[in-house]
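Left out: one protein chain. Kept in place: all the others.
We call the chains A, B and C, going by the order they appear; numbering starts again at 1 in every chain.
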Amino acid sequence: MTNLSITINGIEFRNPILVASGIAGYGTEWDGLCDFEKLGGVVLKGVSREPWAGNAPPRLAETPSGMLNAIGLENVGLDAFLDEKLPALEGLDTVIVANVVGRTVAEYADVCEALDKHDRPAALEVNVSCPNVESSGIAFGTNINTLTEVVSACRAATGKPLWVKLSPGVSDIAPFAATAVDAGADALTVANTIPAMAIDVESRRPVLGNTYGGLSGPAVFPVALRLVHVTAHAVDVPIIASGGAVGWRDAVAFMLTGASLVQMGTVLFSAPAAPEAAVTGLAEYAERTGFKEVSKLVGALINKG
Amino acid sequence: MTNLSITINGIEFRNPILVASGIAGYGTEWDGLCDFEKLGGVVLKGVSREPWAGNAPPRLAETPSGMLNAIGLENVGLDAFLDEKLPALEGLDTVIVANVVGRTVAEYADVCEALDKHDRPAALEVNVSCPNVESSGIAFGTNINTLTEVVSACRAATGKPLWVKLSPGVSDIAPFAATAVDAGADALTVANTIPAMAIDVESRRPVLGNTYGGLSGPAVFPVALRLVHVTAHAVDVPIIASGGAVGWRDAVAFMLTGASLVQMGTVLFSAPAAPEAAVTGLAEYAERTGFKEVSKLVGALINKG
Amino acid sequence: MDPRKKNRGLYECEITEKRRLGPGVFEMTLAPFTADVRAFQFAMVGIPGRGDLLLKRPLCLFDTTPGKEGEIKILVKAAGEGTKALKATPVGTRVEVAGPFGEPRDIPGEHIAVVAGGIGVAGSYLFAKQNAQRISAVYFGSTTRWDDEIYKLLEELGTPARIATDDGTLGRHGPITELLTEADCDAVVACGPPAMLERVYKITAGAGIRAYGSFEARMACGVGACRGCAIPAKPEKASGKEYLMVCEDGPVFAMDVIDWERYRAAGI
Partner (left out) sequence: MDPRKKNRGLYECEITEKRRLGPGVFEMTLAPFTADVRAFQFAMVGIPGRGDLLLKRPLCLFDTTPGKEGEIKILVKAAGEGTKALKATPVGTRVEVAGPFGEPRDIPGEHIAVVAGGIGVAGSYLFAKQNAQRISAVYFGSTTRWDDEIYKLLEELGTPARIATDDGTLGRHGPITELLTEADCDAVVACGPPAMLERVYKITAGAGIRAYGSFEARMACGVGACRGCAIPAKPEKASGKEYLMVCEDGPVFAMDVIDWERYRAAGI
């Protein structure tokens, strides 16, 4: 029997498959359709200090082998998250990671500080792709200075493992990865959705209420795979892959490239059973190829030539 | 009858649909399968000063609704291009654009200078996504300084309309667009392929001989569409869209967003008749929606809200 | 677990039957589907064999036979790529179906007018069937005449049926909402295109009749997780919320909860 468990930042995951943030809501919405106890863990919907109403609809658009979302990080806010959402997961036997969003550095830090006191989230994943309202709306994660600020502030606010979820839309992800680690990240999630757009030619208008949205799903998998490869060569902390994984083959590819954990997101919409199937397929692959521990797959890519 | 013609940089295109560089070879390879005389024009395979052998195979990989290529800009070099390839197009009644590649600024400039003397290419499209061998292999187009250098040098070398084909993998394309225009670009092609990767989990190796390749095809269309939208707001020169267009709907979307011309590439592999069908569909759309001239579609997007 | 969540599930259904019911409209029978279904609930139906179309499509449960040998019927209008592909899918194909989703809302009233515009009949039919005693009439309007079978199905409900077509090929010539102005009812439930819903709202608001509508939105999850299916609400009528989720809070809403201006602007 293959040992599927992976330990990073002192947290043991029963297997490397997680559900990505924004897909699993607050952990109970998929009850009866996707069994998170069979997975390594779940990253909850991004939480901000105050409740956010989110963007004007439409918030979704389908694209070839992908989708756009412009949810606008709608969430219940920190108080309801602590008082209602986290307690509802008490009986859920899987690793819970909280995802942190903010419009200012202070907001990020406040959320981290409050979550630090709660015993449930095993780690905090900081989404640095939010628009920085103090700096003309540019995403924190696409500027080295604001990335440093936000990660340092979160680091100071929590002793829990700190994951930084990088933005894919940068010229070279390596310096951003190094910056996040220097500022205190214990692991990096690579990466968030790619900025994109859809138009309805009949109405001659953008489809999304927000005009722009983030591209996810299998269409972006080859892009995310390369980003994981680049990041794995740039830093020494564990990497959590996110972007377009739909099955065990993608999970294996991400791990070979250097990811310790693999988040699955969009695929839940087409196949809620996919993460569980990926765990099974991953185990079979490891068995078949003689890996007694899936952790040994991490970075086991053989170079060309 | 709708007027399909578009004039940019003083060049008249019979319609806005072009075939993208690297897809149509040197203009004769698709004979009998795709009729370029029905299209606005063809951008030829990138040409360098000396012949390039290209990358080790495999050079192609299929991905969900997309493909990766790592051809390595294999081409016959300037001499054969001038002596054999351009003369073979003498009878071809469509606009011919040459695509210029190089490893150093001097190489780019030399190719532009030589092509400037030839009367056939109506415009020169400079592919700035090539690795810069004088600067640790980083693509010219992802650094503001090298972009300025290469575009300025090409500008000095030719009086023909100069198109600069931007790289999509930058944090914010707007300053790159502005830089290219300041350095002398007459139009911008937005954009090239997105850096990506594929792995064969059975051999545990990268699929491509070059490890990394460029992602193209419908998967990237939403990303390209946004880049065109951003660029159209950043500069005043005409924009030529490239990335994932497969039919008239995509062509219309690109034009509404601000593109004057639309290049089609990858779709020729799945449907060589697609560009011609896009011309027909575009004409029908314009007719149906009351646009007497397709040129009026350019930038005719209605904003949200 | 919330008992409603216990009722739902993920099904690998087979298309056991398919028949045309109107222009571009077909009925599909899917089995097995063992869950109980309440009117206006919907399922998320995958498009088989189309790796490029990721999202499942939300489709009302038109009819249902629950239990061990359970099956569902859906009514699909070939609108865009996905529903066209579904139309072309042969009997015998397997389709992934998740559901039933949506809040099974109780509509108070003893003389309820059921208004269906076009494919909106897909949701209205089951409501009329499950609440036959309380239905004053079923109003069904479409752009042009559908096939005889659909009118037969409505007749078999045993409730009065009022028919209109925009082109006058059957029943009253014009929008179905014109018939509604003569309706004798204490509540209205409408299912159809946004413009029809808004028209129903205006008519009923003027007459002081409680009106409910079944609303559409683009969906990804169907279960309230992704927050994609937002519909603009009047916060003062929606416990302070700016948006409600069609999948979780709806798809049926009291019409006075909707912020019609922002809804129209969204052009859903």
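The rule is simple: contacts are C-beta pairs under 8 Å (C-beta built on N, C-alpha and C of every residue); 3 or more make two chains touch, one makes a residue touch a chain.
On a predicted model such as this, the values are computed, not experimentally measured, just so you know.
The missing chain, though absent from the view, touches A, B, C when the full complex is examined.
Summary of contacts with the chain left out: across B:65, B:146 or B:263, the touching residue is B:65. Touching the missing chain, out of C:15, C:35, C:53 or C:226, is residue C:53.
In the complete assembly, the contact with the undisplayed chain comes from A:64, out of A:64, A:141 or A:206. Counting the whole complex, the residues of subunit B in touch with the unshown chain are 22-25, 28-33, 45, 53-62, 64-67, 69, 71, 74, 203, 205, 209, 217-218, 266-273. Mapped onto subunit C, the footprint of the missing chain covers residues 49-53, 85, 90.
Mapped onto subunit A, the footprint of the missing chain covers residues 64-65, 218, 305.
As a working rule, only the chains that are shown with their structure count from here on.
Centre to centre, using the average C-alpha position, subunit A and subunit B are separated by 33 Å. Separation between the centroids of subunit A and subunit C, computed from CA atoms only, is 35 Å. Residue positions 51-52, 265 of subunit C are each in touch with at least two other chains. Multi-chain contact residues, meaning those touching two or more other chains, occur in subunit A at positions 56, 61, 64-66, 203, 205, 209, 217-218.
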